[in-house]
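Chains shown are a subset, placed as in the full complex.
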Amino acid sequence: MNFASDNVTGACPEVLQALLAANEGSAMPYGNDPLTEAVEGRLVALFGCDLKAFPVATGTAANALALACLAPPYGAIYCHAEAHINVDECGAPELMTGGAKLVPLAGEAGKLTPETLAAAIHGAGVVHHNQPAAVSLTNETEAGTLYRPEELAALSAVAREHGLKVHLDGARFANAVAALGCSPADLTWRAGVDVLSFGATKNGCLAAEAVVFFDKAAAEAFPYYRKRAGHLFSKMRMISAQLGGYFEDEIWLRNARHANAMARRLAEGLAALPGCSLLHPCEANEVFVAVPAPAIERLREAGFGFYEWAPGQLRLVCAWNTEEADVARFLETAAAALERGDSAAR
Amino acid sequence: MNFASDNVTGACPEVLQALLAANEGSAMPYGNDPLTEAVEGRLVALFGCDLKAFPVATGTAANALALACLAPPYGAIYCHAEAHINVDECGAPELMTGGAKLVPLAGEAGKLTPETLAAAIHGAGVVHHNQPAAVSLTNETEAGTLYRPEELAALSAVAREHGLKVHLDGARFANAVAALGCSPADLTWRAGVDVLSFGATKNGCLAAEAVVFFDKAAAEAFPYYRKRAGHLFSKMRMISAQLGGYFEDEIWLRNARHANAMARRLAEGLAALPGCSLLHPCEANEVFVAVPAPAIERLREAGFGFYEWAPGQLRLVCAWNTEEADVARFLETAAAALERGDSAAR
Amino acid sequence: MNFASDNVTGACPEVLQALLAANEGSAMPYGNDPLTEAVEGRLVALFGCDLKAFPVATGTAANALALACLAPPYGAIYCHAEAHINVDECGAPELMTGGAKLVPLAGEAGKLTPETLAAAIHGAGVVHHNQPAAVSLTNETEAGTLYRPEELAALSAVAREHGLKVHLDGARFANAVAALGCSPADLTWRAGVDVLSFGATKNGCLAAEAVVFFDKAAAEAFPYYRKRAGHLFSKMRMISAQLGGYFEDEIWLRNARHANAMARRLAEGLAALPGCSLLHPCEANEVFVAVPAPAIERLREAGFGFYEWAPGQLRLVCAWNTEEADVARFLETAAAALERGDSAAR
């Protein structure tokens, strides 16, 4: 009954099983083990293209290390003002890039438009300005919305035109793929993405992400950046094993589809309640919703967890293990509170 | 039969069990969970003093983040020339400190002397020179040897005299404690250590270390350094749970004692073989030994794993799960090869 | 006839004379010379308070090194979106601070309001966010406007309330003091400024700025930051001598008053021309003005230098040596063009 985030969960059984299996016996450290070597092959199959892939353990590491490969220390990285890399990583991109500047851009519902991006890019070749180097997009966005393949392609086209690389923060990439019903390729390299932070932690793993370079040349320094950031695990197989379990039998999609379905149910239920309204369309596994204060209070008392981002505004996140019964109970609790609230207000 | 390192192992059963238990249910992320909150208390009990403790997932992260709290970007950090931080972390301390300089010092058998340290410290207050900030010692050392409490205290006294902080890289701290039979306190704060990287990964965990600040004031910025390095795990309980299992019932000591015993057996066995000689005293769980080339070849053929650091010089590492039978077989294989080698040479 | 910037000028005679005098004989290097030692005393007298002062050679160095003393690598520095530190220093603050994040804020005519600042500050103590550390203001602003002492004090009060330090980029501080007719103290420490980048290069020197710490404790690491950035000059007396000549006999104020007077004349003349209008009030030595395209073309043909920041929008900067005759000729040329332009348009 904790809707605070999808990272409040443990691992799903298949991932846990893979981890237990990997614990047996010995293996060479630092990624020189069969499980780690298998990760890239799995992703090649998944994306249908040649690529380089590296397991890491946190999303912040994935993003910041990916960006270190795309931007020089004097570079500029364009992103949404609310992007996780800009507001929730305590300066990790600046650390890993050696000081590159994130340029925050405005955009409705967590999304950038090609026009906004094009207008922001400037200063190439002019020594006074941070040099345009990359754009970082997030899909599923910070607002729970989605970029469609053609939207990504339009943004990438602007990036290409100005010589920028394209990074995709896919902390909830699985939810985006599951919701849009398109292929992983359609949402990445076919739409011009050079590097993907492919999240797994939130969607059924314990601590596992894959940094996927469709632009293989950009990956050259990644192993050194990862090591010197302390993100090359000696028992790397323990991360790789999670990814193995996650990608096997489309577990990643199954988990994401479930989370999305629960969120949709939650969103529809809340939208139908008096005084409640969705702040953004619920397109994947997050619900941003305005709820009257008394109902919020009642939900808290009932033991539900969630973030109140602004007074009266909630973020509710569903996960691979969110139960229908909890969603139903949440809606009932809110409904009951709002009815009472209505009478009280009369 | 892999003696290459103690990091080729999986987790010991108790640690794995703790991890499985932690996977149940939900918990608040980023360390705001009961398991993480319990870590500090366990360490307070273990060290018998007030302290601040932070779980991280790799030894390189532990070391570099600890040093970031001790040295400014223009600081100098004195260490053994062979220290892991100097030669095996691809510049992690430089990244996390913002560019501090490691000053490599010579020393027999992986150990520094107070005289060497005192002679190296210079330049305080002189703007041209990196400013003396910290000394980093390793115990168990890189040569498998040990500092005794009084040796650490003598080095710390030199550090104190010059205003330096003292960091202890304890990737194999458990092996040192187990071997010396003294208390964790004797080998740390009572001997002048300000910050300890307390390793657990090699000794029965999957990916878990604790950065332990006896100098609590020095810990102030640690949470921010950890976060911006991507080392604050969303599902932090999965690291903390490992530490929980590790420190419960003295598992950490049991594991280390076993590894040390196996190494001693290996060392004594090898030292008795013709043509073999220990390069350093075997004081904990590592054996550095000169072995004639034919025997090395034969051991490889028999499927044993180990590092040949220089031609004819092996490092053999025992772990929590090294089996007596494997040690015996290793010795027999070597003995057989050397007898044959002897005859061949006649 | 070059109004492109005040940095197109050479040194004024008094500064040049001081430099020539300093060239005689020998002096100890790296600032251990009498001329350098005298700089602080001059500034103590000028500001009427205790302080620490350091000569550097460029404005970018002054700003970035000052900020390095105010913000940790994981810090946030609030500034106007158009601030020189944010858009014209190619990431120098990020380099010198080790990666602190500049948070760009909107504001009319180059100025921040206390409300905007207060609304932006957030995240203190929350590990996910860059930690609020400092605010950087510019006076004379990038738009040629001025903060009054009470405006600075109001902004500083917000900063204080949130534990932020206050940096003032005074590349054209002399012009601000001269225009407002208040004391240097009124525009700095009495208004809550902790560190001032006191510009001199643009206003009669060749390459000289003073970083002035009213918060002396914040200056502790400055000498090391300066040295490791390559900004401690061996023949430091050559920078200090310029500052000596600049502050002697109020040359700095004389120069600034002249530049301001010329700019006012230019602004008033242009504002009176048909089709021209000031984009910002001309409060010191810069004129931002909309001018019809044909007049711009004519002015270029006549050999005048200036920046066209946006189509039809000029920045004109006056300096210590701008001549009345050049101002008059500029106005005449523009007037003539606009009359012709008018006829052409009929």
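When the chains are written out, they are named A, B and C in that same order, and each has its own residue count from 1.
Assume a residue touches a chain if its C-beta (ideal position, glycine included) is under 8 Å from a C-beta of that chain, and two chains touch if they have at least 3 such contacts.
Source: prediction; values computed, not measured.
Student: Total copies in the full assembly, please; the file places 3 of them.
Tutor: The complete complex, not just the displayed part, contains 4 copies.
Assume only the chains that are shown with their structure count from here on.
Student: Could you name the chain whose Cα mean is nearest to the mean of all protein Cα atoms here?
Tutor: Of all chains shown, the one whose C-alpha centre lies nearest the global C-alpha mean is A.
Student: Express in whole angstrom the distance between the two chain centres, defined as the mean CA positions of chain A and chain B.
Tutor: 35
Student: With chain centres taken as the means of their Cα atoms, state the distance from chain A to chain C in Å.
Tutor: 42
Student: Taking the mean of the CA coordinates per chain, how far is chain B from chain C in Å?
Tutor: Once rounded, the distance between the two centres reads 52 Å.
Student: Find every residue in chain C that makes contact with two or more other chains and list them.
Tutor: Touching at least two other chains: 73-74, 98-99, 127-128, 131.
Student: Can you list the chain B residues touching chain C in their complex?
Tutor: The touching residues are 30, 72-74, 98-99, 127-128, 131, 221, 223-228, 232.
Student: Which chain B residues qualify as touching chain A in the complex?
Tutor: Per the touch definition, chain B meets chain A at residues 2, 4-5, 7-11, 16, 20, 22-29, 56-62, 64-65, 89-92, 94-96, 201-202, 206-207, 224, 227-235, 238-239, 305.
Student: For chain A, which residues count as touching chain C in their complex?
Tutor: So the residues of chain A in touch with chain C come to 73-74, 87-91, 94-95, 98-102, 104, 127-131.
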